[in-house]
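The other protein chains are all here in position, but one chain of the complex has been omitted.
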Amino acid sequence: MNKRIYRIAMLAMLLTLLAACAPAPTPAPTAAPPTAAPTVAAPQALLFSSTQFNPVEEQEKMRTVILKDFTAAKVDFVVDPTEAPFMDRIIAEQKTGKITVGVIGALHGTFPNLVQANALEDLTALAAKLQSRSIVKEFMTLGKLGSDKQYYIPWMQATYIMVYNKKALPYLPAGANVDALTYAQFAEWGKNITTATKEKKLGLPAGPTGLMHRLTQGYLYPSYTGGLVTTYKSDDAVKMWTDVKAIWEQTNPQSTTYNNMQDALLSEEVWVTIDHTARVVNAFKNKPNDFLAAPAPAGPKGRYYMSVLAGLGIMKGTPNKAGAEALIDYLTQPVQQAATTREVNFYPVLETGLPADVPAHVKLELDGVVKQSKASDAKVALLPIGLGGKAGDFNKIQQDTLTRIVLKGEDIKKVLDEEGAKLNALMAELKAACWSPDPSSGDKPCQVK
Amino acid sequence: MPSSRFILNRIFLYAVAIALAVWTLAPLYLIALAAFSTKEAVFQWPKLFLPTAFSTETMAFFVGSTGVLDSVKNSIIVALVTVVASLILGAPGGYALARFRFRGKDAIQLGFLISKMFPTAILSVPLAIAFLQMDLYDTLWGVALMHTAMALPFVIIVTAGIFVGVPRDLEEAAQTLGCNRLQAFWRVVMPLTIPGLAAAAIFTFVLSWNEVFAATILTLRNRTLPAQVLSGLSGSPLYYRYAGGFFMILPAVVFIFAIRKYLLNMWGNIVR
Partner (left out) sequence: MRVRTESILPYSLLAPTLIFITLLIVVPIFQAFLLAFQTADGEFTLTQFEKMIADTSFADALKFTFLLLIFIVPAQVVLALVMALLIHTRFKGHTFFLYIYALPLAISDLAAGIVWLAIFTERGFLNSGLFQLGLLERPFLFLSYQNLPALFSTLIIAESWRATAIVMVILLAGLQVIPRDYFEAADVFGANTLKRTLFVVLPLLRPSLQNALIIRTIFAFQTFAVVLALAGRVIPVLTGEAYNWYALNRNANIAAAYSTLVLIFTVIATVVYFRLLRTSTAEAGFD
């Protein structure tokens, strides 16, 4: 008797539970909230997933200004600040075949990961169609990622420049030209400021998501050694790290928390810095009278700078391929390219160059960018090529080298030997050939000498 | 007539209480101050401690930007579903742990704990794949489901503590008076535990509200507030980060106010 009652009670309880949890594990499509309409149901929708434009203002500009006139599809512009969720989602979609993403906007360095995830459509046909656009040829070649397929169409570019507060000018070393500094003068400038103000006012983006490793790869190493991988532990490299230590002596120690330099510039924790154009532009915007841009310093081997390239790809198996192609077409039109510079401060990838009518803060920064590319000793360092999914491991070697030499004060030669060995192992594993400015290694992997 | 020793004690007690309150409130005041300052004031040196540069400009822009208000709505929906689901699923489990001795009990409890010990961030690829396969990807149901699973160990522990606090005699008395076990539970135990359960519910709400990893990886267009804040703030200038930070803290202040009466008995033992 008792037993039956218990059974019934249990059953009732279980039923309540099951009924209650039913909508969660298996929701009927109709039960989904209205906002969750899948792309498949509305063919005109297009998901544009981007790693660029993290700042909330730029996202708004992208949505309300740049994408405003695009009518071929209803674009959802979604931004992920770090690569992880962005890549994870694309990998997961490819693995399950349930594709929602249409256009992918990312940095050159991200695309090899996408190829590895087999996530990109071949855009060779689209590239042919866009031939009259006069997109810079070198950029188009980069978009092939060393293959014969066009994996991405160049979208926009940026670079790293020096930005300084006008208050720092009186402390410039005697005879130095702020638009043609050397790294030695840069260090001396910092020293003069420290002596006068008792505060270290140079700043570098060495925070957890700062881009210091790019400065090492594309600015310091090439400018001092004329290479990156082959010269990783050369005598020139030892000299370079000695100078970097001297620069760090005058650098605000809080640099290890700086992810972008604009806030430190605006609060005047820092007077002089080198960072990505998108990460300092706000300084010009908020206090246009305080700041100026200049080329990055030069080393013994020249004034190397790095051009950052972002591209547009199409997700393999996207439900709206026509819309995706139309969007890439739209974004590479001269009008939109100019708008990108005007509104969000990235630069065009077209041969036609920079637009004339730009807002004051963009102009201030552009002056530095132009001076940098036109400098007599200016040379371009390429972004790393052929690292595939191991770009993170490559970056970590430069980050670790900096941490050990500069922050922990370890012996330069010892660190370069050890990190150089790691670099060799990585390059050998990847069978990646050298890229400029390292001399060609033919079809052999690039190795430290 | 209170003795002077008593008065001294009181003074000391209030002094300590106030000092601790200042310690807790000062950071909240400062972030509020920073969130409602002009852009210039955010970068000013030295910073002022009174709201002399009051401005709602950055806050208004942040709240007005695309997706923020939607994400607030999403967060509320997800949190409500999470609360309901985790209580319905978890409370019976808590009751079982509180009232029964059974084989494997310790193992199950340890299992709940262990499920909270692995860093969540790196679970994203397996989770995203599973959710895509279940067609739950980028839906609020999916996020709520995940949050429910994440909150359940907590809900079980808290509800077990609450049920332990209800004297077993009461339940047994009800059963001897003719109630069956379910009735005894429903009519006698439940009413006594409502305050504690309410507190647990609101705390679960807060857990869901603050959760960022699952929400970021499992959604794309239907983001919750923390996911939206993370995607919009990491590269933004300082003043927007302050505005976003404050905007995330504000609900916390309201939630804790709502459960302030139950704070005393949330972690079990409603012995007053």
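For reference, chains read A and B in written order, and residue numbers begin at 1 within each chain.
We take it that a contact is a pair of C-beta atoms (placed from the backbone, for glycine too) under 8 Å apart; a residue touches a chain by one contact, two chains touch by 3 or more.
Every value quoted in this text rests on a predicted model; they were computed, and no experiment measured them.
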Hidden-chain contact residue, picked from the options B:A17, B:L69 or B:A173: B:A17
Chain A residues that touch the omitted chain in the full complex: 2-3, 6-7, 10, 13-14, 17-18, 21, 82-84, 87, 113, 198-199, 206-209, 252-254, 256-257, 267-269, 389, 391-393, 395-396, 399-400, 403-404, 407
Chain not shown, touching residues in chain B: 5-6, 9-10, 12-14, 16-17, 20-21, 23-25, 27-28, 30-31, 34, 43, 45-49, 89-90, 92-93, 95-100, 102-103, 105-106, 108-123, 125-127, 130, 145-146, 148-150, 152-153, 156-157, 160-161, 164, 203, 206, 209-210, 212, 226, 229-230, 241-242, 244-245, 248-249, 251-253, 255-257, 260-261, 263-269, 271-272
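One rule holds in what follows: only the chains that are shown with their structure count from here on.
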Intercentroid distance (Cα basis), chain B paired with chain A, Å: 35
Interface residues, chain A side, partner chain B - complex: 5-6, 9, 12-13, 16-17, 20-21, 23-25, 27, 31-33, 35-36, 47, 49, 54-57, 59-60, 63-64, 76, 78-82, 84-85, 88-89, 91-93, 95-96, 98, 100-101, 209, 259-260, 262-263, 266-268, 278-279, 282, 286
Chain B residues touching chain A - in the complex, by the definition given at the top: 39-40, 42-43, 45, 61-62, 65-66, 70, 74, 77, 81, 84-85, 88-89, 92, 121, 124-125, 128-129, 132-141, 144-145, 148, 180-182, 216-217, 220-222, 230-238, 240, 244
